[in-house]
Structure formats: structure tokens, C-alpha cells
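Here the structure comes first, spelled out in C-alpha cells, and everything after it is commentary.
The complex is shown incomplete by one protein chain, all other protein chains being positioned as in the whole.
After this line comes subunit A, so read on.
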Amino acid sequence: MTRRDLYRLGSRVLGGAIKLAVAVPALAFLVSPLRKKVAGQGGASDSGGSMETLTSLSQLKVGVPRSFPVIRDRNDAWVTYPSEPVGSVWLIRQPEGAKPEVIAYSAECPHLGCAINLTTDAREFLCPCHTSAFDFEGKPKNQVPPRPMDRLDVELTAETDPKVRVRFQKFRTLAEEKIPLA
């Protein structure tokens, strides 16, 4: 190796090291939302697991959907907001004797994430963004949504007037399957 070769190689190596020294941390910095630990931004602090009490059974009329806010502590990066609405859920009570007694749908549209509402005549669900429509069984009524409305787990407590508890989760939009977001 000549002295000139050494200089060339040396410049390459040292130059590369300088670039790496900033590029590696920069890359990690950018993709840090992909790490589970910091991904809690904007979402509920205890995503996935816990059940939320939304109402009691007597408040629901058979076959009439009603929406309820899900109230949780919410993390937004460095801020924690105590008890805030983090999303909403549609509950439909089923006729006497049916199993399950109450069906819960996430109000987040599986299409692109707007909030699903009832139509003006309250006959079906409709998303105001790109006209995704669903019947009360959550089935799509047109081509727009990629999948039915997202059903959530429901649990009734064993009281005389049972409390309706729901496991609130968010799912990936545009996917054909329900893929829960971490």
C-alpha cells in the first residue's frame, strides 16, 4: 500500500465514521415511534387490555344504537391528560334471550378513520367522509369500506341492572382483517 492509498482509504473510513456518527442516531430518532415503548402517543395509556364501563343495560333500548364515549387517561407524547374521551363506541342491545346481549362497534371507520355516525333517518350507519355505509349488523352496505365495522368485546356484570363493559381497541384502517394497533 502506498502512502497515497493510505490517505485515500483513511479519508474514506474517517469520512464514513463522521457520517455514521450522526446518521445512526438520526435514524433511530426518526423511527422511534415504531418502538412499542414510545408508541403511546395520542392513544390510551393502557391500550388493548382493560375493559371500560360505558353504561348500564337498562339505558339501552333493543335494536336502537347509541354511542358512548370511552373515557381514559390519554397520553400525547410528553403530556398526560387525565380522563378524556379517547374514542367512541356504538352499542346495540339485542332482543331478549339473544347471545350476546349487547353488540359493540368501534365508531372509527375501517376505511380511513373518520367517525361513523347514524344516517339522518337513523336506519343505518354512515361515515361522512367517503360514504361508507353499514347496517346494524355492521356489514358494509357499499364497496367503500374494506371490512365490516369493528366489533369490540363486550362483558356484562352480574348485577340486577348489569353494567356494559367494553374492551376498547383501535384497528388498522384499510386492512381487510381486523389488525389491532399496539
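A few points about this structure:
Going forward, a residue touches a chain if its C-beta (ideal position, glycine included) is under 8 Å from a C-beta of that chain, and two chains touch if they have at least 3 such contacts; residues count from 1.
We take it that contacts and distances are computed from a predicted model.
Its record in UniProt calls the unshown chain "Menaquinol-cytochrome c reductase cytochrome b subunit", which is the match among "Iron-sulfur cluster-binding protein", "Carbon-monoxide dehydrogenase small subunit", "Sulfatase-modifying factor enzyme-like domain-containing protein" or "Menaquinol-cytochrome c reductase cytochrome b subunit". Of the listed positions A:11, A:119 or A:157, the one in contact with the omitted chain in the full complex is A:119.
Panel shows subunit A; residues 30-31, 33-34, 38-43, 47, 52-56, 58-59, 61, 67-69, 71, 76-79, 81, 83-88, 107, 110-115, 117, 119-120, 126, 128-132, 143-147, 160-161, 170, 172-176, 181-182 of it touch the chain omitted from the view.
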